[in-house]
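Of the protein chains in this complex, one is absent; all others appear in place.
After this line comes subunit A, so read on.
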Amino acid sequence: MTETLGKTGTLVREVAGTTHAPPPPGRRRRRAVAEEPGKPWMIRVPLFLYLLFTLIPFYWMLVFAVRPSGSTQLVPWPISFEHFDTVWNDIGFGIFFYNSVVMGLGVLVFVTILSVMGGYALARFKFRGQRVFLLAMLCSQFIPGAMMLIPLFVIFKGIGLLNSITGLVIAEVAFQLPLSLILMSGFIRNISVELEEAAMVDGCSRLRAFFAVVLPQLKPALVAVGSFAFIGAWNQFLFALMFATRQDKFTLPVGLSYTLGEFNTDFGALAAGGVVAAVPVVLVFAVVQRFLVQGLSAGAVKG
């Protein structure tokens, strides 16, 4: 460990030494200031601006959703829930919401289980066709979703899965699985093999060793991949739009897209529908983003 550190340290020293002439004395002070960890304005000002950019659109939606029709106040008071009543009961967002939840959870469960299985196979075994399998999954990322529309439509029609949430779940799982599986195998590879081997030497089966040793350490990865899957399914638009023509099978993005067209002037309904679609997924995201960053930095990006 110390050896590597020494090496990298020297490396940086060399780079800095060869190309950097000794600085003129006048610049020394300025650099000393730049090195202070503080420099709050360098962080605060751009961060504040970016926060405005992020939050103003959300705020606008919230305002439109809760202020009564006809009002133009930017700080709405009193708050009215008439638009929510309209979208939830009259337009049918209650049903869309239910469909989206079922689809999101279905995709979450299957993607998580299948990616743990496949990720474990990739990380812990060496098998014939491994490279081809990995390559095929990477290549699948370059296939346009729109490319699948025509043949998938034909398939779904053939097996009677048009207008069915089950069909949407299957298609979405198939599309999310490659990337989730690659991420998951990265996580598993980063978990050291020794404990697992020790458990197996002690008489555990591989399966028991997996559940006792690997799975507990995999929690952040499960949260990251699972939430990725849920958010992806919640937002799936193209397939949901194509494969669900009956209104009782719409998911939230599809319902919302119709709201965009049909209620072009009813901004209150549009905003209330938007809040219904946004709140669960933004909440999920706010909770798990920490795990997501941790999980990704744990090795997934490095592959």
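Please note the rule applied: a residue touches a chain if its C-beta (ideal position, glycine included) is under 8 Å from a C-beta of that chain, and two chains touch if they have at least 3 such contacts; residues count from 1.
Please note the rule applied: contacts and distances are computed from a predicted model.
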Check your understanding: Under which of the names "CPA2 family monovalent cation:H+ antiporter-2", "2-oxoglutarate ferredoxin oxidoreductase subunit beta", "Quinol oxidase subunit 3" or "Carbohydrate ABC transporter membrane protein 1 (CUT1 family)" is the non-displayed chain listed in UniProt?
Key -> "Carbohydrate ABC transporter membrane protein 1 (CUT1 family)"
Check your understanding: Of A:Ile95, A:Ala121 or A:Leu215, which one is in contact with the hidden chain?
Key -> A:Ala121
Review point. For subunit A, which residues reach the chain that was dropped from this view?
Key: 5, 8-9, 12-13, 15-17, 20, 23, 31, 34-35, 37, 40, 43-44, 46-47, 50-51, 53-58, 60-61, 64, 72, 74, 114, 117-118, 120-122, 124-127, 130, 133, 136-137, 140-155, 170-171, 173-175, 177-178, 181, 193, 196-197, 206, 231, 234-235, 237-238, 242, 253-254, 256-257, 259-260, 267, 270-271, 273-274, 277-278, 281-282, 284-286, 289-290, 292-297, 299-303
